[in-house]
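Every protein chain except one is present and positioned as in the full complex.
Labels A and B are assigned to the chains in the order they are written; within every chain, residues are numbered from 1.
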Amino acid sequence: MEEIIQHLTPLLKEVSGYIFPNEIELHWGLLIVLYPYLTGLVAGAFILASLVKVFNVKELQPTYRMSLLTALAFLIVAPLPLLGHLGHPEKSFEIFLTPNTSSAMAMFGFVYAWYLMAVLLLEIWFDYRKDLIMWSRKEKGLMKWIHKILSLFSSDTSEKALHFDKKSVKVITIIGIPSAFLLHGYVGFIFGSVKANPFWSSVLMPIVFLFSAIVSGIALVLLIYMIVTPMRRKPIDMMCLNKLASYLFYVMIIDFSLETLDFIHRVYESEESIHIISELVSGKLFVSLVVIQVLIGMLIPLGSIAAAKLFKLPDELKKLIYFVAAILVQMGIFSTRWNVVIGGQLFSKSFRGLTTYKMTFFGLEGFLFSFILLIMPIVILYILFKILPPWDEARQPVS
Amino acid sequence: MISFWKKIPEQAKRLVVLAIILLAVFLVVRPQLVPSDFGELGHFRASALQDIIAQPVQYAGHEICTECHDEVAEKKGNSYHRNVACEVCHGPAAVHVEEEETDMLRIPRGRDFCIVCHEYLSSRPTGFPQIVSESHNPMKSCITCHNPHDPTPPEKPKDCAGCHASIARSKMVSHHVYVPCVRCHDTPEGHFTNPRVYHPTKPTKREFCGGCHASDDPSVAGIPQVDIESHGERYVCWQCHYPHLP
Partner (left out) sequence: MSILKSYQHLNQPQKRRAFVKTFLLSVAAIVFPGRSGSQEKPKKNSKWILDDDYDATEHRWGMGIDINNCIGCGRCVAACKDENNVPKLPFFFRTWVERYEIEANGQVSVSSPNGGYDSFKPEISDKQTIRSFFVPKLCNHCDNPPCVQVCPVGATFKTVDGVILVDKDYCIGCRYCIQACPYGARFLHPETRTAEKCTFCYHRVVKGMSPACVENCPTQARIFGDLKKTASPLVRFTRMHNINVLKQNLNTEPKVYYANLDMEVS
């Protein structure tokens, strides 16, 4: 109780205009910003993987397994910010036992479970099964048993079985694409369906969330590929990299168009909330929205990748451009999530005032915990790379 | 059936078995964890209703006070405070009803409680008795002159300002400052005890205002004059001119 008093009392002075008395406490903070960012990376990485399997984009083959494992690593961490945010995480299982079917949040629990188990884990399993069997036959000790258990003690490596694996992967990916859309579109729907908040309430919200997710996912895989490949002392496949950058570029164009459309639509209709939202965007949210999300996170990467595509630049310069662009994109997409989640709560539902968000450093809602949560998927990814190496060289032919 | 099972590839068989195990675990665990009365009355735990209505009552309600304090209640019942519940001033009394000896209620005797309702605030509705506490007997406690159970003021407030504070203050800084309220509003005696039932009258014709503002009588020289026939189309005077601040 003391903590709450100490945390909230200074906020009273920072309020401008009038807010409802209960609105002084901003409820969905940094953890809830982190959550759509993480699930967005999952959806984006998976869509990239699906480009290889379903649309047969051969150039992206080196990143196929890497994308799947990236998606898995982030998907494992994704529920953690939610658990940390709940008032009673020990009762969180209630969502699965007595879900309220009219609640987007409850139904999302099942979408998540479906996506994790029926799509991602299955696809990884089918794709790796043959290699798991071959590795476990060759290795000794702990790794042998890990691989044996992961393969569910399967042992059939006949042509028919391998053919079945390949077909399954294709089918699962085809199911997986709408599932990935649903996974992150649902998060957008959780915000977009709240009629009480005119900043969130929009038909475009799930679509914008989804496309910005794909942008961030592709950029992430690009970054991981560019970091891990030299670490393994292997040459970067420029065809693959150029293709990644191309897809990033095209999806960014779509995403930027959608966000611009949302903005134009809002200003054109000029509904009741336009005054307070304009005050918010031109004031408290100016840096995170106009500067970071739009300028740094969208326009500069778009411009630089366009330059790399248009002009004949040496490979080294292109790699630098792609790398920097991908980092700026990550900053921009994180900022997008911040602007939606926190921006949407900075103005009062009375439409007459603005409040403030003070981030702490320690504590579950603090910066440190979120930073750890961001590092965690990278650690998990490292472990996954060790157990299920995604490099083409690691693939074992049947012997 | 067995031939169908044989046709399924080996890896798929393992997955199916795993899926069946997971589903079985879920089906066994779920009834253990879901509260038994969930869903009886709707999508919620039915015993929550009992938990909620078991909350102890703090405010006993105005009726129960009259059972012991019947004389005070009768006096208050005929006064201006008849609709003010006892617990508004004396605080929650549910415990006092059970243990009247040990749990005594508060009795506000200073100046700071009465002004919570009766301080002059421009947002308070006209007709509600308000005073400016800084200048209204600042050194005396309110109950010196006003018995809270029969708060009729010792003197009738002059100029209707006691209840119509906002209007009186507007009129005080207006050109109508010398016009007494009763010049325009005939006030029946009953208005002082039953204000919402007995209403003062209001002028109905333009000619009423014309008595001062459309007259060439020397006594009203210096007061703005208009041609009552043509000025202001079909409207009556007070549809444009606020009489308390013209």
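The rule is simple: contacts are C-beta pairs under 8 Å (C-beta built on N, C-alpha and C of every residue); 3 or more make two chains touch, one makes a residue touch a chain.
Since we're looking at a predicted model, the values are computed, not measured.
Note on the chain not shown: across the whole complex it touches A, B. Only one residue in the set A:58, A:88, A:233 or A:312 touches the chain that does not appear here, and it is A:88. If you put the hidden chain back, the residue from B:31, B:125, B:154 or B:222 that touches it is B:125. Of the residues in chain A, those that touch the hidden partner chain are 1, 4-5, 8, 12, 18-25, 27-28, 85-89, 91-92, 94-95, 98-100, 102-106, 109, 190, 194-197, 345, 348-352.
For chain B, the list of residues touching the undisplayed chain reads 35, 38, 40-46, 48-59, 61-62, 66-68, 70, 81, 83-85, 87-88, 91-92, 116-117, 119-125, 128, 132.
Assume only the chains that are shown with their structure count from here on.
For the pair chain A and chain B, the distance between mean C-alpha positions equals 51 Å. Of all the residues in chain A, the ones that touch chain B in their complex are 93, 97-98, 100, 122, 125-126, 129, 152-156, 160-161, 164-165, 168.
By the touch rule above, chain B contacts chain A in their complex via residues 9-12, 14-15, 18, 30, 33-34, 38-39, 43.
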